[in-house]
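Heads up, one of the protein chains got dropped from this complex, but the rest are sitting where they should.
Every chain is named by a letter (A and B) in the order it is written, and numbering of its residues begins at 1.
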Amino acid sequence: MKKGVLKYRTSDKTVNAVCACIAIGLFLILWYWGTAATKLGMMIPGPIEVLQAIGRGLFGKVGRHSIIAHVGYSMMRVMVGFAIGSLVGVALGLLMGWYGIAEAIFNPLFRIIRPIPPIAWIPISIIWFGLGEDAKIFLIFLAAFSNTTLNSMAGAKSVDPEVINAAKMLGASERQIFTTIVLPASVPSIFAGLQVAISSSWATVLAAEMVRSSEGLGWMIVAGMNNNDMIQILSGIVMIGIVGFILAIIMRKAEEVLCRWNKSGE
Amino acid sequence: MSMEQERGIESSIIECAGVCKSFKTPEGEHQVIKDFNLQAKENEFLVLFGPGQCGKTTMINLIAGFEKVSGGSLKFMGKEITKPDPSRGVVFQSTALFPWMTTMGNVEYGLKMAGVKKEERQKRAQNYIDLVGLQGFEKSYPVQLSGGMRQRVGIARAYCNEPKVMLMDEPFGALDAQTRYLMQEELQRIWEAEKRTVIFVTNNIEEALYLADRILVLTNCPATVKKEYIIDLPRPRNLVSPEFLALRKEITGIMDSTL
Partner (left out) sequence: MKDNKKIKYLCISILSVLAVIVIWYICIDVVHMKPETVFPGPVKVFRSFIDKLSSKAPDGATLQAHLWSSIKVALLGYALGAVIGVPLGIAMAWNKWVDRFVRPLFDLIRPIPGLAWIPMFILLFGIGITSKALVIFLGALIACIVNSYTGIRQTKETHLWVGDVFGATGSQKLFRIAIPTALPMIFTGLRVALGTSWTALVAAELLASTKGLGYMIQQARAISRPDIIIVGMLAIGAVGAVFDALLHLVEVKVAKGMNVK
């Protein structure tokens, strides 16, 4: 692994932590002071009000459900769509990267579809699938699918040809090379794709819920907008940030475990 | 007639007659190998010795079956070589290990592909891991091993399929001098323990003289055989004996005139 120059020594870690606390503390104080002492407070609620609202709503009621339930609705949609989308994406991407004929057939179609952001599919998916879960899962499927396909394809294409020669020399058949060499060699770039896919899926589910839904975090913030309720919007945004953060962490941990061979032993 | 044929097969495992190889480049045909003749006999340690980019690797790729000849004939045990085969093991300069597999995983890979049962193939793989001196590192990934150790895995991996011929493409080229000497000694020991026909490519004269039964000195691109030396010094060889030094001087002289 290449070592960057600007890495800190471990003794700097405490300084970093202190600075981080100061920065976040200053931000909160500024936010608090700004809303408490100036006219800004008429438009934006302070940090304490937002925290209280989250505390109240977590198991209480925002709209028809608790915040936890809203998180659950959004997550369930993401999980189903992401699982299907990434499975199909990885399979198609690897096939396209490894078999020239698969690339010739699917790549032009993929290239036409890919530049259309999943969010732009919202109106047509409502016409096709109605207002229920199917439309949302379809959108998240699209978000996960296009990112994983691209990265899996790049991964399969960049397998070291010498490693493939080594497998041939050891007697592996075409199919064995695909399953035992191309697939594992592509895992790091598949994961890079999955990282992008999960954050894109998260953004897409919010957009879908904002356009048409009666539950979920996206609904929560858009309902806040319709009721002129800034506290609800901000508490929704905070929850969105927390979930987004947790999703990213889970993906990173999974990558660490599955790609252990890819890192130099420290 | 049949007697002669039989003897021919027995005595030369690889037979290479008038082999040519050229690549298409934007500037036109680029000839890398020209009229190359070579015969490798059973259990012989044959070294292809030549300058920098003279097409030695291409020759190994042709014998391995990774690439096809443009002209001439290239036979393995009497049959034209068309594709890679487990009976011709290759040790790569870059090692080309499978980085997501442990030492054991790498060494047993060939047997696994051939459908050998787990217990049996691990026993056989362990045998070769021991032979190259890597006991205790069975569960290490390649990134956790040093350069020399990685190349030991590469050798064990090729050996484990019990090939007729071992093709070695500058296997120690990327190692530091100290490790290189050590690996040369190790390879000599492994080869004495498990005799195989070896075709070994190098641009290091000491390495060539230390290991070879026979050295083919190649010309620079396009590569062809310039001169052949039979090395019958007793093994293990003394790198500073007068005979060794004299041969070294002679071959280096020929090389210089090629450049």
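Of note:
Heads up, the rule we're going with is that a residue touches a chain if its C-beta (ideal position, glycine included) is under 8 Å from a C-beta of that chain, and two chains touch if they have at least 3 such contacts.
Because the structure is predicted, anything quoted here is derived from the model rather than measured.
By the touch rule given at the top, the unshown chain touches A in the complete complex. Checked against the hidden chain, the listed residues A:I67, A:L95, A:I119 or A:L183 yield one contact partner: A:I119. The omitted chain makes contact with just one of the residues A:I54, A:A144, A:V159 or A:I240: A:I240.
Residue positions on subunit A in contact with the hidden chain: 2-6, 8, 12, 15-16, 19-20, 22-24, 27, 43-44, 100-101, 103-109, 112-124, 126-128, 199, 202-203, 206-207, 210-211, 218, 221-222, 224-225, 228, 230, 233-234, 236-237, 240-245, 248, in rising order.
In this text, only the chains that are shown with their structure count from here on.
Contact residues of subunit B toward subunit A in the complex are 61, 64-66, 83-86, 88-90, 92, 94, 96-101, 109-110, 113-114, 141-144, 157-158, 161.
For subunit A in complex with subunit B, the touching residues are 160, 162-163, 165-173, 176, 180-181, 184-185, 187, 260-265.
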